[in-house]
Every structure is written in structure tokens, then in C-alpha cells.
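Okay, structure first, notes after.
Complex shown without one protein chain; remaining protein chains in place.
After this line comes chain A, so read on.
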């Protein structure tokens, strides 16, 4: 902990530790962009290599994907509201909106699991072709990130209930909000370059 604490500004930025942790998390996100880019590149290169498995256009359903997108977009919005409430000093507002965010995230995961099971029934699994391997690795890695984010946020909610809003807890909540918005950014690209292009081509 730094010796000097600022008296004004958002709670999470008041200590030097908080500022450095947030900076570090932005650097982590920069690395995450590169991680996902390798998966996107693999997917793009293997596009169309479906072997005997079904084509993406046969399996992708606009309805399901659109619901998933709206769930995640809305969760990103409610996550922003929870930070807004945190900055107003309201622990209750923060927890309420964070729980709504998590429920929307869980809904997204539920649809993704349903979707994967549906694809498996149609004959598209991780093993069935190079294309489907790259698809499940890309979408699955994003889904894994969402799952981790939900677990992480539940632990933070427990800390908030126990310790209330301090420079430490507010910094942690701010960082997970960055993580959650980032998941939405990645999903926008999965939605566009995987699902929409898969349905068009």
C-alpha cells in the first residue's frame, strides 16, 4: 500500500496500488487480445475445412445467436451500471446490478451449452473436422472466460458483503468490470466473423 492516499476521485484510483493494479490489468487485456487473435486466425484459416461434417451455414441459427448476443450486450450494460452505482457509494446498487449481470452471463452460458449439445447431435463435434475443432476451441475459450468471470464475481460479491466498499474491494470490482466488458468485445467479433459470416458464406 502506498503511504499517500488521494482524497478525491473514484475510490479504486485513490491508492497507488489501485492505480498500478488497474494499469496491470489493461496490459493483461492487451495480451488477451493477442491470445484470441491466434484462435481467430486458426478459425479463419480452417474455414470451410468441414470434411464430412455439416457446414456451418446448416447449423448456425440466427435466433439463438441473436439471443446470446443480446444477453451479453445487456450484461455489459448492467455491469457498467454497477460501476456507476459503486461510484455513487451505493453497495446495495452495486451488488444488485452485479447479480443481474451474473444472471445474464449465466443465461448466455446456458444458451451456449445448449447450442454445443445441439451441434453434437447434428454431427459436429470437436473431433469431426478441422473446421469444427477450431470453432469449438474459439467459442469454447470465450465460454471458459465467461465461466471464470462468473466464479470470480461471486467471490467478489462475498468479499463485498463482508468488507464493504474499500479502496481494495472497489479496485477489484472495477477490474472485473473491465474483464466483463472485454468479454463482450471478444463476443462481438465471434458473433460477426464466426456466426454472421458462417451464415452468409
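We adopt the following convention: a contact is a pair of C-beta atoms (placed from the backbone, for glycine too) under 8 Å apart; a residue touches a chain by one contact, two chains touch by 3 or more; residues count from 1.
Note that contacts and distances are computed from a predicted model.
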- [ ] Given the choices "Chemotaxis protein CheA", "Coat F domain-containing protein", "Quinol oxidase subunit 4" or "Hydrogenase expression/formation protein HypD", state the protein name listed in UniProt for the chain not shown.
- [x] "Quinol oxidase subunit 4"
Task: Residue touching the undisplayed chain, where the options are A:15, A:76 or A:133 - done: A:76
- [ ] In the full complex, which bits of chain A touch the chain not displayed? Write them out.
- [x] 8-11, 13, 19, 22-23, 26-27, 29-34, 36-38, 40-42, 44-45, 62, 66, 69-70, 73-74, 76-77, 79-81, 83-84, 87-89, 177-178, 181-182, 184-185, 188-189, 191-193, 196-197, 199-201
